[in-house]
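Have a look at this one.
Removed: one protein chain of the complex. Kept in place: all other protein chains.
Going by the order they are written in, the chains are A and B; count residues from 1 in each one.
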Amino acid sequence: MSYLHNTWYVAAWDHEVSHEKPLARKILEEPIVLFRDSMGTPQAIGDRCPHRFASLSKGCVKGNSIQCAYHGLEFDGSGKCTHNPHGKGNIPTQAKVKSYPVVERHSIVWIWMGDPAKADPETIVDYSQSLDPQKRFVAKDYLHARANYQLETDNIMDLSHIEFLHSGSLGSDAVNQAVTEVVQEGRTVFSNRLTQNERLHESLEQRYNIPEGQKVDRWLDVRWDPPANMELWVGIAPAGTPEPRQVGKRIPFNHFFTPETEKTAHYWFATSYPRRMGEAGERRANEDIKYLRGPFEAEDLPMLEAQQKLMGDADFWSLKPILLPGDAAAVRVRRVLDQLIKQEQEAL
Amino acid sequence: MSYLHNTWYVAAWDHEVSHEKPLARKILEEPIVLFRDSMGTPQAIGDRCPHRFASLSKGCVKGNSIQCAYHGLEFDGSGKCTHNPHGKGNIPTQAKVKSYPVVERHSIVWIWMGDPAKADPETIVDYSQSLDPQKRFVAKDYLHARANYQLETDNIMDLSHIEFLHSGSLGSDAVNQAVTEVVQEGRTVFSNRLTQNERLHESLEQRYNIPEGQKVDRWLDVRWDPPANMELWVGIAPAGTPEPRQVGKRIPFNHFFTPETEKTAHYWFATSYPRRMGEAGERRANEDIKYLRGPFEAEDLPMLEAQQKLMGDADFWSLKPILLPGDAAAVRVRRVLDQLIKQEQEAL
Partner (left out) sequence: MSYLHNTWYVAAWDHEVSHEKPLARKILEEPIVLFRDSMGTPQAIGDRCPHRFASLSKGCVKGNSIQCAYHGLEFDGSGKCTHNPHGKGNIPTQAKVKSYPVVERHSIVWIWMGDPAKADPETIVDYSQSLDPQKRFVAKDYLHARANYQLETDNIMDLSHIEFLHSGSLGSDAVNQAVTEVVQEGRTVFSNRLTQNERLHESLEQRYNIPEGQKVDRWLDVRWDPPANMELWVGIAPAGTPEPRQVGKRIPFNHFFTPETEKTAHYWFATSYPRRMGEAGERRANEDIKYLRGPFEAEDLPMLEAQQKLMGDADFWSLKPILLPGDAAAVRVRRVLDQLIKQEQEAL
């Protein structure tokens, strides 16, 4: 499989990376260890010690370096060996590991998997509206999926599935008649979806404080950026509101995917409420994310893993999927990503 | 591995297939979903939705169709898409899945894995004597085996193994001196085995109401039909009875195997008593099948799975098995099946 390399991938939530305990994470099939140095800055280097191929993530962080738990060599975030505890302490010139550019921004630790010279933090998508912890209380969670990351992207880019896969929580019978549009701006794809005159599932009515049975207009607007990062804004207004998106309340939900291997993916998801809401916002964000983990884990994951199994080693397009109008956004996204990967490979 | 395709395979016991819950079953490496339509007729179609490759068996049956749990497309037993819930509901011409001919007969749901045009229900072997639920109370069970289905066939076609593998239940010391014969009639192979002057294991004596220690003549006559379907009639008469098969009581035991993959198989087994015996027959059938599951699961399965492991990817004949007289039936069966597969492939 081909991956896009010259791009920022989500590597972890900020709280997953610490000075106390190194984090082992495989990204694009490369074993990586993430840790914070003595200043708290996140660092990412190859997880395999060049001495005896021990797993550095089994070691501990000392100052700015991670100490190998096997024979004690230490490596800093640049991949340089900073200490050899044995004998006179000479450091072989070959004693280094790969270093990955890392940026921490708005709750996310980003990693650059391609040519470090091209790693420009300015190209990181701005998620401050949803994930800036200064302004928002952000509730975050993580799932590991035994499915290709693009199947995960398909899932978010075509939310018509909530009617069927999540009929007992997020969906309703009105979803299949939603008004949808797909908009592309450069490498960014928007999938906007407005469901009208919808009776929400009672668990959602309670969550949104909607009187039982009162109809609403609901929009689910997703922004996708490569490689597989999505921000979904869900908004609600009373049914029949002329310009619902102008007046309704809306809440952000982030969905980020990073390939672990061809057939497995990391999945980070979050929601947030404004800090000005105080404790109530914190409580709601935490409750919402706990509520969402239910269908994500019990309904989406098994389906995605079943898809992956049924696809086996086959390429998605080689299986000739039939296309429905609702696939427009997901297909557009696959085309954009395929094009970016192709361009990157041709430039080599 | 080559399979025989133009033949009826057992797909399920009748009670395994329902309108309420679709059954996912891999047969000859093909993922299939089985369900009953609104008339209760069993249907079998490919399990992979042609839209996004979701697993149809995770969905539910609506009327005559199964509804995909991911985006709601519906497919009937012919493999045709009968409903698209989205937008105007247009159905793409490519929206179809493979359909398999299915016949329900005498407790069994049969499936045809080859050219549908050749699927003639008249060629289904008649198991009415053992499995007709109108006439017999049939007790049925299922095991999944991590072994090739032909190893399973070998196991049933050479019952000399009961002396060694089942010495604490089904076997006895007299088995190795049995009088045996192999008879072939067309594609059908019979393995007839008569053990004389045998003291059965006490658990069998109790089961057959034989006074403790009284010797018997026991016959175990197996009929095999391709691909891997066997009916075993076990009979008992007092030791020394001149024509024991003419006068003794006999009970049927069915053993059906269907390849899941090269190295795994489905295993259905059953026994039955005449309905005229009333409640006693039902009780005995249920007790017998429960008793048999013991050695089948704890003794046969581990041995078959160890064989499979020791054989690895090797072809059976390439390992040059030594042949004993007792192998005559199993070898005949392998030759018949190999010949049928060869004929089928040459006809392509």
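To be clear about the criterion, a contact is a pair of C-beta atoms (placed from the backbone, for glycine too) under 8 Å apart; a residue touches a chain by one contact, two chains touch by 3 or more.
Everything quoted here is computed from the prediction, not taken from an experiment.
Asker: Given that one chain is not shown, which residue among A:Asn6, A:Gln43, A:Gln67 or A:Thr271 touches it?
Answerer: The one listed residue touching the chain not shown is A:Gln67.
Asker: Given the contact definition stated above, which residue among A:Gly40, A:Pro92 or A:Gly312 touches the chain not shown here?
Answerer: If we include the chain that is not displayed, A:Pro92 is the one touching it.
Asker: In the complete complex, the non-displayed chain touches which residues of chain B?
Answerer: 151, 154, 158, 160-161, 163-165, 176-177, 302-303, 306-307, 309-311, 319-327
Asker: Since one chain isn't shown, list which residues of chain A touch it in the complete complex.
Answerer: Contacting residues on chain A, toward the hidden partner: 31, 47-48, 50-55, 58, 67-72, 84-87, 92, 94-95.
By our rule, only the chains that are shown with their structure count from here on.
Asker: Chain A and chain B are the same sequence; what rotation (0 to 180°, nearest 5) superposes their CA atoms?
Answerer: Answer in degrees: 120, to the nearest 5.
Asker: Where the CA atoms of chain A average out and where those of chain B average out, how many Å apart are those spots?
Answerer: Roughly 47 Å, centre to centre.
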